[in-house]
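Inspection log for the structure reproduced underneath, given as C-alpha cells.
The other protein chains are all here in position, but one chain of the complex has been omitted.
Order as written gives the chain letters A and B; numbering starts at 1 within each chain.
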Amino acid sequence: MYPENFRYTKEHEWILVEGDTGTIGITDHAQQELGDIVYVDLPKVGTRVEHGKSLGSVESVKAVSDVYSPVTGEVTEINQTLADAPEKLNEDPHGAAWLVKIRLATPGEVENLLNAADYQKYIGAEK
Amino acid sequence: MPISKVRSHLSQNEALLFERSSPGKRAYQLPELDVPPVDAAEALGAENVRAEIEGFPEVSEVEAIRHFTRLSTWNYAIDYGMYPLGSCTMKYNPRINELVARIEGLAWAHPYQPEALSQGCMEVMARLEAALAEITGMDAVTLQPAAGAHGELTGILLIRALLEKRGGPRKKILIPDSAHGTNPATAAIAGYAVENIKSSDTGVLDVSALERIVDGDVAALMVTNPNTLGVFEENIVHVAEILHNKGALLYMDGANMNALVGIARPGDFGVDVLHLNLHKTFSTPHGGGGPGAGPVAVKKVFEPFLPVPRLRRAGKKWAYDYKRKHSIGRVRAFYGNFGVLVRALAYILAHGGPGLRNATIDAVLNANYIRKKLEAYYDLPYAAPNMHEVVFSDDRQAKLGVRTGDLAKRLIDYGFHPYTVSFPLIVHGALMIEPTETESKVELDQFIDAMISIAKEVETDPQFVKNAPYGTRTSRVDEVTAARKPVLRWKPA
Partner (left out) sequence: MLDACGVQSAEELFSHLPEAVRLNRPLNLAPGISEYEIVDYFRARAAENANGYPSFLGAGVYRHFRPVLVDTVVSRGEFLTSYTPYQAEISQGTLTTIFEFQTMICQLTGMDVANASMYDGSTATPEAAMMAVRATGKGRVLVARSVHPEYREVLRVYGQHQGMPVEEFGYVPEAGTIDLEDLDRKMDSLTAAVIVQSPNFFGIVDQVRAAGEIAHRHGALLIVIFTEAVSLGILDPPAGADIVAGELQSFATSPSYGGPYAGIIATREKFIRQMPGRLVGQTTDSHGNPAFCLTLSTREQHIRREKATSNICTNQALIALMATVFMTVYGKRGLRELAEQNLAKAHYLAGKLQPRFCGKFFNEFAVRTAGKSPDEINKVLLKKKIVGGLPLGRFYPELADSLLLCATEMSQRADMDAVAEAFA
C-alpha cells in the first residue's frame, strides 16, 4: 500500500526523490479521510515553496485541506490532469495523481521524514 | 412506528423557464407612452445599444404563476411545520409584518427624499433603536448593517476605531472553537489575526486559559452567548473583567439573543458591542436566505464611532447627523434594510415587554422538553443546562455506521425539516436542535416520536436510514458531481 521508496509527513503528504527532484502527493490515508475530492489547487510553476508551509489545497464537498510541502525548493511541474479530473486523487493517490514536482534546495531534507513503516505505524496510532 | 405527520401527494413537474419559453409570449403590460418615443441608437449611441437578450424568458402570465407556484411546492417551510435548525431560529413569521412593510408611504419612501417628508420612517427607526437598546441593555444602536455577518464587521470596526484612539488597534481577535464561521471571516476582513481558543470540558469558555492568553495584543474576544451548544456562558462577568483589565473588549454575537430577551441583558454582563439578527430573534422572514438585518448595539464609549448618518432630535423633528469626525464611515448605502426594520418593530409592538419575555421562556422550555425526551436515545456530549437549543451527537448511531447527516435525511420522511447538521464543530457528528417558542406540545411530541423512531430504525436497519429520504420528489443529491463539474447556469442544448 505505502511504497517503500517514498518518504512521508505527519500531515499525510508523500515525496519520492529522484536526483534533485522530488515528486509530491497526498497519501491514500489522506484521500480516504477527505472523501470524494472535488478540487485541487496547485501553485504555479516557478513558485518557491518552503518545508512545512502550504503549497496548495485539496477540497472535498464540505472541507478544505492544506497540502504542506515536505521540502524546500522550486516547483518545476504541476499535474495538470487533476484540474479536470480531481477524482484521480481518490483512485490513484500514490501514482497518476501526484501533485507537484519540486527541485530540492536541500536534498538531505527528506532524511528527517517518516519511512513507510513508521508512517503506517503513525496512522495506525492516529486511529 | 408508522409516520403520522405526513403522507405523500402528487407534485407537479416543471421545466426551467428557459425551456418553457416560446417566442412572442408575454406576461407584461405597459401603458401607452404619453411622450414621443426616442430612437435608442440616436439617444445612446448605436454602439451602446444591445441586441436582444439571448435566451431570456418569454412566457405568459399563467405560465409564469404556475412556474413559480409549482416550484414553491418543492420547498419545506415554517408554514408547513417545525423547522428545528439550531442557531437559525426558525420561528413563525407573523403576516402583519408583511402587511405593514408594504404600506405605501413606507414602501415607496425614497432614501433621498427631504428629511421633513421622511419623519415617519425616521420615527420608526428611532423607536426600534430605543427598543433594541432597552432589550440589550446597551446605550446606542446602529441599524445600518444588512445582516448578522455585516453587523459583526461593523462591530469589529468599531472596536478597532476605539482601540486606535486609545493608542493602537492591537493585533488579534480571540474566537472560541464553537463559534460561527462568520466570526473568524469577519475578523480577517477587519484586518485582525484570529486566535482560536478551545472550549472547556463543560462546553463553555475556559477562564483560566483565557487569563493566560489575553495580553496587550488582544483587541477583543468574540463570544456567542448562549454559545452554540445552547449553554449560557456562566463566567461571562469574569470573562469581561479579564478582557477589560488588559484593555481588550468583549464582542457578543447575538445570534442566540432569543434565549435572553427579558431575562438577561448583555449590557448588564459586560458586553461592549453586540449585533442582533432581526431575522432570528425578531421574527422577520428568512426568505430562503435573506434579507436579514444586523443592527449593532454598543456602550456609550463607542457612540462617536458609529456609522453615519446618525438620527438626532432637532426640536420636534428628526434629523440626520452626517458630520461626525470619529465615525467609521458607512458600511452600506442609505440607512439599513428599512423594510426588515419595520417588520421587527411590528413584532416588538405586538409582543410588548411581557410578551417578548414569555417568548424567551417558551423557547427555553421547548428546548428542555426535547432534551429530556431524547436524551435516552441520543448521546448528549455536554451535560450543562441548556437554554433555547440542545446539541446531541451521533455517537451511538455512528457505531452502526449512521451519521448525523443520515439521521437528518430520514427526519425529512417524517415530515420535518432537519436540525442543523455537524455544527458546532466541537461536537463530533452534532445534531443541533432549536424548536423556538413557535411550536406547540403537539408538534414537539410528533418531532420527539420521529426522532425516537429513527433511533430504533438505526438499530434494526441502519442501511435503510442511510438511504433516506424516500418520500421526497428529489432523492439524495449528487453534490460531488455538482462540485467537480460545476454547471452554474442554463445554456441552450
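We adopt the following convention: contacts are C-beta pairs under 8 Å (C-beta built on N, C-alpha and C of every residue); 3 or more make two chains touch, one makes a residue touch a chain.
In this text the structure is predicted, and so the values were computed from the model without any measurement.
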Worksheet item: Which residue, B:L17, B:L162, B:L274 or B:V296, contacts the hidden chain when the whole complex is considered?
Response: B:L17
Practice prompt. Specify the residue from the set B:S8, B:T69 or B:N245 that touches the hidden chain.
Written response: B:T69
Discussion item. Using the document's definition of touch, tell me which of B:A209, B:A314 or B:A350 contacts the absent chain.
Written reply: B:A350
Item to complete: Decide which residue listed in B:L99, B:A209 or B:A314 touches the omitted chain of the complex.
Response: B:L99
Worksheet item: Which residues does chain A use to touch the chain missing from this display?
Response: 39, 41, 59, 61-64
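What we mean here is this: only the chains that are shown with their structure count from here on.
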Worksheet item: Which whole number of Å gives the spacing of the CA centres of chain A and chain B?
Response: 39
Item to complete: Within their complex, state which residues of chain A touch chain B.
Response: 36, 38-39, 59, 61, 86-87
Discussion item. Quick check on the complex: what are the chain B residues that touch chain A?
Written reply: 479-480, 483-484
